[in-house]
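Omission of a single protein chain aside, the complex is shown with its protein chains in their original locations.
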Amino acid sequence: MTDTKTPYLEQQEYTINMGPQHPSTHGVLRFVVSLKGETVDKVEPHLGYIHRGIEKMSEKMTYPQIVHLTDRLDYLSAHINNHALCMTIEKALGVEVPERVQYIRTIMDELNRIASHQLWWCAFGMDMGALTCYFYGLRDREKILDIFEESCGSRLLHSYYCPGGLMKDIHPNFKQRVKDFLTYFRKKLPEYDTLLTGNIIMQERTKKIGLMTKEDAVSFGFTGPAGRGSGFSCDVRKHHPYAAYDKVKFTEPLYTEGDTFSRYKVRMDEMWESMNIIEQLIDNIPDGDYQAKMKAVIKLPEGEYMQRVEAARGEFSVFIVSTGDKSPYRIKFRSPNYCNLGAVHHLSKGFKIADLIAIGGSLDLVIPDMDR
Amino acid sequence: MSFSIYDFTAFNQAIDQWLRSVMSPGWALITELTIIGLVFLLFYALVGLVLVYAERKVCAFMQCRVGPNRVGPYGIFQTIADFIKLLMKELVTIRKADKFLFTLAPFIVIIASFMAIATIPFGKGLHAIDFNIGIFYLLAVSSLGVIGILLAGWSSNNKYSLIGAMRSGAQIVSYELSVGLSLLTPCIFIGTLQFSGIVEAQANGWLIFTGHIPVVIAFVIYMIAATAETNRGPFDLAEAESELTAGFHTEYSGIKFAFFFLAEYMNMFIVASIAATVFWGGWMPFHISGMDGFNHVMDFIPPFFWFLGKTIVIIFLMMWFKWTFPRLRIDQILTLEWKYLLPINLVNILITAFIVLMGWHFVK
Amino acid sequence: MGLFNYLSGIYKGVTSLLKGMSVTGYYFTHPGEIVTQQYPENRKTLKMFDNFKGEVTMPHNANNEHKCTGCGICEMNCPNGSIEVISKSIVNEEGKKKRLIDKHIYHLDMCTFCELCIKTCPSNALAWGQTFEHAVFDRSLLTKVLNKPDSKLMEGVE
Partner (left out) sequence: MMNNEALKSKIQALASDTEFVETGQYLTASVPYRKIHAICKGLKEGADTAFDYLFNLTGIDYLEKNQMAVIYHLESTEFHHIVVLKAIIPTRENPEIESLCDLYAGANFHEREVYDFFGINFKNHPDMRRMFLDEISDNIGHPFRKDYVDEVNIIER
């Protein structure tokens, strides 16, 4: 059995505070790291610096209002979070969402996934010290953000989905822009590989670092690209398909090494897969309404509802306990980052402090998602 | 030799004689030292400003950006603006820091780089001092800088700084070996440690062209080791901004930080100029033996520009490294040194010695 | 064999590094690839997308008329209280009491751009504005009154 204990720090240890303000914790996460020389002995995450109590706030809000709060969890996969909440509400109400909405949602989700992975790639490169990656990744991400801005109106926190459909229809340019982006990015993605993946320094830095076996990954609930790097087949899109994912063909990249490099490779492969998915859907968006008929005031029937989706960082799920009111009695967001963070000590024990940064980068931590 | 029009020896001697004629020899020496010091100080500041600007522009172009472009045309006054900002900033001292050492550290770093610049020949007769043990002196002096870094890390009373300083210590002490041994290869070929001698010996062709494969290998090793010695990416572990925030100079601000900053760029300039001098012939113009017409044309370009041009190319190479590669880990850095560079270097020196023994080399 | 591995490792490492350098070298020598936008200079040519969510506005027509009936649905739907509708009751010519909007106050500093007010407005009185340069020195300047002074309700809007 894995040592799940996050140990108390003892007095004599050489500890450093990594965070709350540190260049590579990507937000206000604080690791208290106990070192033996350069080797990491214990890692203890301290959370709560930006906890906003979204779950508590949601208990006073109507369902359509909660949607915009889910954006602010994992802000890099805002569409996907919206999707999860909207699907939960739709499922509870038994609303049939138009086919067009399903397709658009799937495409948007995948675009969001690519954008998120691009940002991960550049931030990972930056964590490793290759600053140039950062600009290449952001440059390409900009194209996706333009697509989002044209259709949804904003670039990061879209609030584009609403229970029953979409806020507004896609822009007429949408299809063309997505196709342009795909041709553009298919050319640029191999460049990422030449610059960073193939680089001997990068490979030496990441291979056999931050090891996680499949059993441990399952036990930790280590989902998403991180889990798939350990051979844990955890793709919700594959196992519990939603939206239009049952209509497309895609493979789930799986690596069995369970090290930082395999987590890296999974994400790189996922970008290709996402492009494949979009390509299969973009020409077949059916005509129709962009919104199913909904009541003006949404009240969920009494009961418990759950919807799982595959966000860019792992499994995101929304759990709603309703008492038949217009706001939920209890809403819980199962955020992938929070569960992945639980494994940081397990992953980085015994490795160097520089490896801790690489491991953190390979988990792609987004702090607001943990500090819900 | 046809480049005598650019020979500064006579010019220097004229100044020397004039000074001695107007004052006692002792005062003349002091005056000369002061003048040289002032000239180098000016040069130092200028090179620092230019290199910072150049680095920003180079990395910007590599990253699909335009870089600084607001202060002055093409942003050329950006570094001056930054320097003024640094001058005006508050000097933060930490309560539990060792105040004396904390203040001393940046000076040691900058003095080390300042001393190293003295031996570099910018042109014929254009150097502060021409030791007959030039390279030896340079190696000795340039490794003083690590003391400053260690002091800075220790006295800051900051754990990040301490880790950074210790990394830097381990790294510089190791790479000092490679720098020294890789500079030995050309010295064996040429047979002198004096910089003027090294440059003169390359009159008929730069060492990198005439020195067989060993010199090329030595040059590559020198480039790697020199990048590591100056604490630049991909070997910038001492700073490692994603791991240690800013490493040994985390707690420094204002002009003290500017000293570290300037010293980093000066060190880069120094190691690049050594590479240019030892491997690429210093201020020696590009000559192809047998083509006199071509050689004469080359001679008309002043040696100072030859020297600067070569240095700039090597500095650009170092910038290119920094903005392309991810950072190494501390154990990998030491592995690279002790498992790869050092054995190759030793074998390389043996081969060089063998070549010289057999008399197969071109350099006289 | 060990020596061969050692040397091939060096060769592979060096080639991978050179490949990486070729990418950055390519961009260094191709200034056409620069993507930076010169922001304040390009204000004239900078056009936001049609759907861009800059701020909530209340479109008025040429006669200074808007469509807001003052029903307060936007205020009710706003998740963070960015909208306050202050309505007044007046008696029209026929002697009927009618609710009319006095002030439609919009706190831009609190707005999260969730679009619920615009989507739920029964008379489509609100729309997105395209301005995005909201930086001001005083926070109170971000509190805006959306209906223009002396504006009236458009004919035929109930």
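Annotations for the structure displayed:
Lettered A, B and C in written order, each chain numbered from 1.
Going forward, contacts are C-beta pairs under 8 Å (C-beta built on N, C-alpha and C of every residue); 3 or more make two chains touch, one makes a residue touch a chain.
For clarity, every value in this text was computed on a predicted model and none was experimentally measured.
The missing chain, though absent from the view, touches A when the full complex is examined. Of the listed residues A:N17, A:T194 or A:S219, the one in contact with the hidden chain in the full complex is A:S219. Among the residues A:D74, A:E315 or A:D369, only A:E315 touches the chain that is left out of the figure. From the options A:R72, A:R100, A:R141 or A:H346, the residue with contact to the chain not on display is A:H346.
Checked against the full complex, the one of A:M18, A:I89, A:L157 or A:C234 touching the unshown chain is A:C234. In the full complex, chain A touches the omitted chain through residues 1-2, 4-8, 46-49, 51, 53, 55-56, 60, 91, 216, 218-223, 232-234, 239-240, 303-306, 308, 315, 317, 319, 321, 329-330, 332, 334, 338-339, 341-343, 346, 371.
Assume only the chains that are shown with their structure count from here on.
Once CA atoms are averaged chain by chain and compared with the all-protein CA average, the nearest chain turns out to be A. In whole angstrom, the spacing between the mean C-alpha positions of chain A and chain B is 46.
Our note on geometry: chain A versus chain C, Cα centroid distance of 24 Å, whole angstroms. Residues of chain C found to touch two or more other chains are 17, 20, 23-24, 35. Of all residues in chain A, those that touch two or more other chains are 132, 139, 195-196, 199, 201.
The touching residues of chain A, counted against chain B in their complex, run 14, 16, 22-24, 35, 38, 125-132, 134-136, 139, 195-196, 199, 201-202, 204-205, 352-355, 357.
If you check the complex, the residues on chain C that touch chain A are 12-13, 16-17, 19-20, 22-24, 35, 48-53, 77, 79, 112-116, 119-120, 128.
By the touch criterion given at the top, residues 10, 17, 20-21, 23-25, 27-28, 31, 33-36, 38 of chain C touch chain B in their complex.
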